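Just passing along the structure, written as structure tokens.
As you look at this complex, bear in mind that one protein chain is not there, while each of the others sits in place.
Up next, chain A:
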Amino acid sequence: MSKEEKKPFSQTMAEWRQFVYNPRSGEFLGRTAKSWGLILLFYLVFYGFLAALFTFTMWVMLQTLSGDIPKYRDRISSPGLMISPKPVTALEFYFNKSDSKSYAEYVSTLKQFLKSYDDSKQSKNIACTAGKLFEQNEDRAVKQACQFNRTKLGSCSGVEDDTFGYAKGTPCVLVKMNRIIGLKPEGEPHIQCSPKEEGKVQITYFPDGGMIDLMYFPYYGKKLHADYLQPLVAVQLAINSSITKEDVTIECKIMGSPNLRNEDDRDKFLGRISFKVQMSE
């Protein structure tokens, strides 16, 4: 009420204290102990029931799912491209070829990433027929994986050069295509990279022509296809030494396959990726 006079502060405080604990009625925050007990018990039961119900409905929902493949895959009809190593901030490589610390992070990431491609790890994998989709029988509980030897990555394999060319000013970047269950590329998919400005950089692909072999497809999912290794394309950039200290923007795209999209307005990583490299000496 506008007409009501302002209560003195001490009275307000006293009222608050009264509210917090009222010694006469034994009320604490407006309720007696019994009342608090009842209300807490009620909410315990209420929320207990809700939690049980939620758990049950979640369980029912999860029962309808298969452990092997997701129910729907329509949100990822076409794969994205990604590179390794991934710089911490944005997709921008900054390094000094004479300072091994400046690229140590990239090198260790690459080493780590390629570990699973070591020959020793691929003993179970089989050599598949190149150029053909490797479709496997449905009743096979465990799907076989095709071998992908590191040696296919040539000078970017890290076998001969354990700095992946960073020390020489010819850094390697691995381009990979996102795994999507059941994806069967058509045609002859290959990675094609180009610098934004012509002539600043020379690009070498491993395997040759940046080819992605069809034998690595389709993918059957983490559970069925535990040993699966996705095919990689290594891109070695020979940066023109005259343009050091300048940014080089490189865009890679997946080409040669009609069902792999690479021109989406909204998704800048769908079948393509662009990254920057700046090298100094």
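Heads up, the rule we're going with is that a contact is a pair of C-beta atoms (placed from the backbone, for glycine too) under 8 Å apart; a residue touches a chain by one contact, two chains touch by 3 or more; residues count from 1.
The criterion applied here is as follows: contacts and distances are computed from a predicted model.
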Notebook entry, point to check: For the complex's missing chain, which UniProt name, "Sodium/potassium-transporting ATPase subunit alpha", "GPI mannosyltransferase 1", "Peroxin-7" or "Nuclear pore complex protein NUP43"?
Noted result: "Sodium/potassium-transporting ATPase subunit alpha"
Item checked: Sole contact to the chain not displayed, among A:Ala14, A:Leu40, A:Leu53 or A:Ala130 -> A:Leu53
Margin query: Please identify which residue in A:Ile181, A:Ile203 or A:Met255 touches the non-displayed chain.
Written below: A:Ile181
Checklist line | In chain A, positions touching the absent partner | finding: 1-3, 38-39, 42-43, 46-47, 50, 53-54, 57-58, 61-62, 65, 68-73, 75-76, 79-82, 86, 89-91, 176, 178-181, 219, 221-223, 225, 228, 264, 266-270, 273
